[in-house]
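For this depiction, one protein chain was excluded, whereas all remaining protein chains were kept in their positions.
This part shows chain A:
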Amino acid sequence: MNAHTRDWEAFVTQKEDGKAHMELAVDGITCAACIFEIERELLKEQGISHARVNMSSQRLSVDWDEAAYNPSRLVDLMEALGYKVYPFDPAQVKARGDRIGHELLRSLAISGFAAMNIMLLSISVWSGNSSDIDMETRAFFHWLSALIALPTVVYAGRPFYRSALKAIKTGRLNMDVPISIGVLLATGLSVVQTVQHARHAYFDSAVMLLFFLLAGRYLDHMMRRKTRSFAENIATLKAESAAKILPDGSTQEVPLSKLEAGDKVLVRAGERVSVDGVVLEGQSEIDQSLVTGETRLQPVSVGDNVFAGTLNGPGTLTLGVTASAKGTLLDEVNRLLETALEGRSSYVQIADRASQLYAPVVHLAALITFLGWVFLMGADWQYGLVIAISVLIITCPCALGLAIPVVQVVASGLFFRSRILLNAGDAVERLANVKTIVFDKTGTVTLPQATLGDAGGLSEADLALAGRLALSSRHPLSQALSKATAQTQPIGGASEVVGKGVQGQWDGEEIRLGSPSFCGIPQGAVEQRQKEQPGSSLLAFRRGADVWALLAIGQYLRQDAVETMAALRARGYNLELLSGDTAEAVGDVAAALGIERWQAAVKPQDKIAHIEHLKAQGHAVMMVGDGLNDAPALAAANVSMSPVSAVHVSQAAADAMFLGDELMPVVEALDIAGKAHRLMQENLGLSVIYNVIAVPIAVLGYVTPLVAALAMSGSSIIVVLNAVRLQFMVKQANKESV
């Protein structure tokens, strides 16, 4: 962080009062003391006027006087305190405040206030109607209710009217259309009845409907927001920035949004490449496993293409940033991705399917009721209209409007607890229908980073020594070793011989770490070892004359991969493995996992073709993958998941993301989704039963506001309680499986 300066300009926004403002993601906030410590230390600094940690979102917001403070001190200070901070790129965090959430909460508060007060008046009228209320008092109460209800319906109903208008304009029907019609008609009818001093008014029904539905909407919104801000933090913690080389030769750390095609970027040894570009200077070896799925290191030199997401090896590279070079892998992936995403939008959510069926039926029923009363029963048209509208109110989509969203809220809470983040709200329904699961190999069923597999008989002390020596090297294999042995103290005086390894002195003996020939290991032993460990790279270690070993390092299976596959098979899913890696490597992994159908050396377009082929056979396909080469397949599959280590493009294409080093979340996601889907169907069934009972009563003209209020809140509560059952179902299942 000290070798070059960060371009703070890009992360800082100006506030209205002239103060500079920055939002940072903070890694490592775990307890209350962290908040106080960070805030106290920052406020002690000259020039900082505001520092506040948000514990829920794990973010820090700081204001300072630009003349009096240099923000790079802030990062150093935080690092000294033991926290890693990463500034948010303002271009990527779209809106700082939560405007939609605030509007929903305000509407909810207002409709809640109105519902309670109108109910107070309504209950007096209902009890008065059955005893001795006089007409003046009733009219007075109705007028008061109207006074409260009218502004509420106008204000608190806006989210629904807006969405309904948008749907109608595009020629569709969604749940908000019948909701809006129901609320507006109920209010309109009640105003007319109030004017005419009628016995009944439906203000309470209209406002209560709004209150229930807004509560559902707000919970849904908050759950999504929590997931999204978490995902934004992860993106920022990955430090998506690049070291831009300025014309004067100095480097500056800038966010990716500030880079343009043609800029020069420096990538040091061992760093992750964050842009797509062409090598202008230097040579190195690149780990492309995130991009092509191949685990072998690829040598690159001047003129070669390098992709974002790959890991640079031992050399330093200068890259020229390319926008989207024709004919490169990235260009190909983007093109495939576009077509695949178009195909996906054809999925219609279960709630929309229900409302497309529901709205015409209900509106037709109301019309028939009106015509029936006027022409068959000979009632006057006004009386017929009142009954027809009461049909609309009682069938008002309260239960139906809540049936799906409440299940989604409960489900995404459970997903969150299982360390799964949902990108798409309707992913739950699509997950529930999956029959075939296609896995990528590298980084998905295997760990995303190389780890130490087998120490080759090296003693614990020597292994630790090798790990300490590895700290002096930038080579990916050495870095994997030092991480695996958890060493932090480098060995003094160790020097790196570029392209060969590191050497140093320990207790008067020479120690070496690097290629087998560098450490003087006989060729026969190397060949033997490579045969034993076919999927690994070998790193040699020698101490003095006698102690030596070949350490196997590679991207091994996630710890619970075998278990996960067994669990999936037990649940009856078809499993397949598709990888860009060599047939040998893929075959070994498939055998270890017990997957019979696998393909190796698959290109992105072949992955899509295979998935389309499976879909054409009538399978609902889930794709689990992380690489750039998986992105189109992720978008083409019916539903998809990515590990958190995946490249940006893949994460955006996937419906859900799972955190951590385990693969089990895939099973959990399918389990939760299956149960949630069943509850959604149950809830839809419950709302249908409710309507089957309620509609005839309304058609016959027996619906009073009291009946409407009881039926509506009763059905809503039943649907919500049924959704909450999901938590217990999942808990129960977890207990049984333990």
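The criterion applied here is as follows: contacts are C-beta pairs under 8 Å (C-beta built on N, C-alpha and C of every residue); 3 or more make two chains touch, one makes a residue touch a chain; residues count from 1.
Rule of thumb we're sticking to: contacts and distances are computed from a predicted model.
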{"item": "Omitted chain (choose from \"Branched-chain amino acid ABC transporter permease\", \"RsbT co-antagonist protein RsbR\", \"Cytochrome oxidase maturation protein cbb3-type\" or \"Xanthine dehydrogenase family protein molybdopterin-binding subunit\") - UniProt protein name", "value": "\"Cytochrome oxidase maturation protein cbb3-type\""}
{"item": "Of A:Leu81, A:Leu105, A:Ile168 or A:Ala620, the residue in touch with the unshown chain", "value": "A:Leu105"}
{"item": "Identified contact with the non-displayed chain, of A:Leu120, A:Ala583 or A:Leu710", "value": "A:Leu120"}
{"item": "Contact partner of the left-out chain, one of A:Val12, A:Ala25, A:Val53 or A:Ile608", "value": "A:Val53"}
{"item": "Missing-chain contacts mapped onto chain A", "value": "31-32, 35-36, 39-40, 53-57, 102, 105-106, 109-110, 113, 116-117, 120-121, 137, 144, 148"}
